[in-house]
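Missing here is one protein chain; the remaining ones are kept as they sit in the complex.
Letters A and B mark the chains as written, and numbering starts fresh at 1 in each.
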Amino acid sequence: MTAAARPIVLGPLALRRHQVSGLAYIAIAALIAVAFGAGASADSVSTFDLNARSVEIKLPLVVLPTAATAYALALACAFIGAAQLARGFGARRGLVLGLVALVTVSAFLVWAASDRSMNLVGVLGASLQRATPFTFAALSGVLCERAGVVNIAIEGMLLTGAFTAAVAGSLLGPWGGVLAAIAVGGLLGAVLAVLAIRYGVDQIIAGMVINVFATGITAFLSARVLTDVPSLNAPERFAPIALPVLSDIPVAGPILFENNVFVYALFGLIALLHVALFHTRWGLRVRAVGEHPRAADTVGINVLGTRYRNVILGGMVAGLGGAFLILGSTGRFDRDMTAGRGFIGLAAMIFGAWTPIGSFLASLVFGFADSLQARLAILNVPIPSELLLMVPYLVTILVVAGLVGRARAPAADGRPYEKE
Amino acid sequence: MTNDGRASEVDRAPEAGAGQPPEAGQPAGPGEPAGAAARSLSGRLAGLAGSLVIPILAIFSGLVIGAFVIVLSDLKVVGLWTSDPGAAFAASVRDVANAYGALFAGSLGDPGKIVAAISSGDPEQMTRALRPISESLLSATPLIFTGLSVGLGFRSGLFNIGAEGQLYVGALFAVVAGFSFAGLPPVIHIPVAIAFGFLGGALWGFVPGLLKARTGAHEVIVTIMLNYVAYRFIDLALKNAPVQREGATNPISKFVLDSAAVPFIIPGLRVTWWFVIALVAAAVISWLLFKSTKGFEFRAVGLNPHAARYAGMNIALTTVLTMVIAGGLAGLAGASVMLVPQGKLTPGFSPGYGFDAIALALLGKSRPAGIVAAAILFGVLRAGATPMQAATAIPIDLVVVVQALVIMFIAAPALVRGIYRLRLPKGAQAEVFSKGWGS
Partner (left out) sequence: MKLELRGITKRFPGVLANEKISLTVEPGEIHALLGENGAGKTTLMNVLYGLYHPDEGEILVDERPVHFQGPGDAIAAGIGMVHQNFMLVGVFTVTENVMLGAESVRGPVGLLDLPDARRRIVEVSERHGLRVDPDARIEDLPVGVRQRVEIIKALYRRSEVLILDEPTAVLTPQESDELFEIMRSLAASGASIIFITHKLDEVMAIADRITVLRRGRVVGTTRPAETDQEQLATMMVGRDVELVVSKPPARPGEPVLEVRGLVVRDDRDQVAVNGVDLVVRAGEIVAVAGVQGNGQTELVEAITGLRPIEAGEIRIGGRAVRPDPRQIFLAGVGHIPEDRSDNGLVAGFTVAENLVLNTYFLEPYSHGLRLDRERIVADALEAVRAFDIRTPSIFNDVANLSGGNQQKVIVAREFRRPIRALVAAQPTRGLDVGSIEYIHKRIVAKRDEGLAVLIVSTELDEVLALGDRIAVMYQGRIVGILEPAEATLERLGLLMGGAHPEDRTAEEIAALAGTITGGGAAAGGGAAAGGGAGGAP
C-alpha cells in the first residue's frame, strides 16, 4: 500500500566516507615511500630472524632489500587506497583498515631493521607477554560493563593485586600469592559495587576513588613496610611451561605454547567468558541487565544482584592480572608500577567491542606497540625512546575517538538502576 | 526499549504528579505569590552550615581511618597487641598523636609562637613562626588552579582527569618563556610568561575537548592517555638542548630569569604573589560561571545538553571552550610552580596536583569559593606531610590515602549519613555526573 515515492534528492555533494579513507590510504602510501623507502640507503638490507632458540626446526633468515621492500609495500598500500577510493569495501571496511595498518607497520619494521637483524619471534612473543595484563584488565572491564557498571578502578585493582601477590607470594609461595591477589581484587570490586550500586556514587568517581586509594596505600605500605622488610617483596615466580609438541611448531610454537601458567589461564578465561556471555543463560541475563535493566527486572531477574556479582568477578580478574605482573613477570613490587595498563585495558575493551575475543585481539595490538618500542630502543633506532613510549597511549586515543571504527556500549552502561 | 525508542515519563515517578488538580499541584498554598524576596541572609547561612556538615564529617572520617592505617602499619606495635595490649594501645595513640601532631605543626605552626612573633615585631622571628603557614599556602596555590580546572569541567558535564598533563605542558611552556626573552622588563616578561603557561595547558585541554565535541570520544580516557603522553614529552624536552640546562646530564631545565619570576610576598618566606593570582582566578571563574552568559551556557550544557541544544546553545563550542579554559587553568598551576625565583622544571615535580583537584572539586561542590577552601585544606595536609615524614618516618603517601578516603566520603554522602546517623536535609538532590561512555 505504499504510495509511489517521490525521488529523494541528495543534499550538496559531500565526500562519502570511503572516498575520504581511500585518499587517506594513498597519502599513507606516499608517506611510506618517502619515509621508509627513500629514508633508507640504497643498498641496505633488512634481516628478519624467525627462529627461537628452543625450536629444533630452523627457518632460514628472511633477508630483504630495505628500500625496494618499502617501495613495494607503499605500492600495495596505494593500490588498496585506489580501490577504496573507487568502490569502497563496504562491510569489510575494518578488515581493509587492518590490512593498511599491517602494511604500514611492516614497512616501518623493514626500515627500522635496515642493516640490522631483528628477531620477529622475540617481538611477537614479547607482544603476547605485554598484552597479557592489558587483556586481564579488558576482561575485567567486559565483566563489569556488560552488566552496566563502568569500572575505571581496574588500574587500582591491578596495582593492589600486584602488591598483594608480592607480599603474599613471599609469605605463602606463588600459588598463595595468586589466591590472595584474586581475593583482594574481589574485595575492591565489592567496594566499587557497594559505592556505585548501594550508595549511588557516580561510577566514574567511585572508580577514581579506588584508584587514588590503591595508589596511596600501596605506595605507603611499600615505603613503610617493604623497604624495612625486603623479604616481603621477593616472591618466587612461575616458570614458563613449554607444552610438548605444540611448542616445537616453528614461529607460532614458542610464541603461544611456551608461556607461564598465567598466559594459559588467560586463554582459558577468554574462551570461558566468550561461551558464558553469548551462549549461556547466565550470559543472556547479564547482557539484558546491561542493556535494559528494567526489562530484565520485569521478567524476574535480580538486576542489582547481577551487577554486584559481575563487579566482584571483574575485580577478581583484575586482581589476577595484577598477580601476573609480579609472579609472571618482574618478581618485585615497585610503586605505581602499573603505569596506565588498566586504562589501556579499558581502551582495548572498547576497541574490542566489549567482547572477550575482541578485547584480546585489541590487547595484542597494544602489546605489539609496546614491545616494538622496547625493541627499537635496544636497536638504537634513530627515534627518541620517549616518542616510542608515547605510541601505545596515542593509539589508545585514536581508538577511543572512533577513528578506527565505533562499537556500541551496552545501552545501560554507567546508569544506576533504581527500583521503585 | 520503548514503543518509539524514546524515554518516556512513565518510567519515572508515578502518575500521581500529573493527575493532581491545579490547586493541590504544588507544596505552596493556592494563593501564595511566588517568593518575591530573595532568600534571606539567615536562610543562606543556614544553608551554608547545612552543606558544610558532610564535608567536615568526611574530612574527620578520613583522618580517623588514616589513624588506623598508621597504627596497623607499625609492625612493632602490631606485634605488641598480643603480648601487652595496654602498652600497644598507648604506643598506638602515641604514633597517631606524633604523626598528626607533626603534620599540623609543620603546616600551620604553633599559634603561641605566631602571636609572640607578631607582637615582638622582630622580622626574623615572624618569618620563622609564619613559615609553616607560608608552606601551606604555597602548596595550596597550584591546587586552587587545578581545582578550578576540574570544577569548571564538572559544571559543564566534563570529567577533566587530564589536569595533571595540562599542568605539565603549561609548566614547560612557562619555563621556556621564562628563560627566553632576556632583556624584557618584569612588567612585560611576567604576563607574557604567564600567558604562555596558560597557552600550554589550554592546548592540552583543547585536544580532548575537540575530540569529545567532534567524535564523542569520552574525555576520561583521552585525558588520562594525554597525561602519560605529557610525562614523556616533558622527559624528552628536558633531555635536549633548547630546554635542558647547559652542562647538566640529568633532565633539568634552565633557570627562569629573574625578570620572569613572580616575587615572594614576604622575603624569607616561600609563598609568592601567585597565591593572590590564584584567588583572583577563582573570583574570575566565579563571575564567569554565575554572572556571565557563557557561564550560563556551561551550566546548562552540564545539566541537560538536550535542552541546551533546544535553546540554541552550541554544545560542541561549549565543550571545546570549557576544556580550553580548564586546560589553561591547569597550565597556570604549572606556571605557578615555575615562574618563581630560581624556578626550574624537573620531571615529576608535581605530587599529583591534577588528581587532588578531583577531590577538591567534589569537596568544594564545584563552586570556586568552596574549591579555594578545600585547596587550602589540602595544601595544609601536603605541607605537613614532609615534616611528618621527617619527624616520624611515616611516608607522605599517607596523605594520599586520607585524601582518597575524603573523596569517597564526599562522593557518597549517604555513607557518611549512615555512619553518623544523620537525616536527609530537605530538598536534597543527588548530583548526577556522567552516563557511561555514550554521552
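Operating definition for what follows: contacts are C-beta pairs under 8 Å (C-beta built on N, C-alpha and C of every residue); 3 or more make two chains touch, one makes a residue touch a chain.
The structure presented is a predicted model; accordingly, all values stated were derived computationally and were not measured.
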{"item": "Contact set of the excluded chain (shown chains only)", "value": "A, B"}
{"item": "Sole residue of B:A116, B:L236 or B:L303 that reaches the chain not shown, by the stated touch rule", "value": "B:L303"}
{"item": "Residue, one of A:L99, A:V225, A:I241 or A:A411, that touches the chain absent here", "value": "A:A411"}
{"item": "Footprint left on chain B by the chain that the document does not show", "value": "1-11, 13-22, 25-28, 30, 32-36, 38-39, 291-294, 296, 299-300, 303-304, 306-313, 427, 429"}
{"item": "Contact footprint on chain A, counting only the chain that is left out", "value": "1-3, 5-6, 8-11, 275, 279-282, 284-285, 287-288, 291-292, 294-301, 408, 411, 420"}
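In the analysis below, only the chains that are shown with their structure count from here on.
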{"item": "CA centroid of chain A to CA centroid of chain B, Å", "value": "32"}
{"item": "Residue ranges of chain B touching chain A (in the complex, touch as defined)", "value": "1, 11, 14, 69, 73, 75, 159, 161, 211, 215-218, 220-222, 224-226, 228-229, 232-233, 235-236, 239, 355, 358-359, 362, 393-395, 397-401, 403-405, 407-408, 411-412, 414-415, 430-438"}
{"item": "Residue ranges of chain A touching chain B (in the complex, touch as defined)", "value": "145, 150, 152, 195, 199-206, 208-209, 212-213, 215-217, 219-221, 223-225, 228-229, 292, 294-295, 339-340, 343, 346-347, 350, 384, 386-387, 389-390, 393-394, 396-397, 400-403, 409, 413-415, 420"}
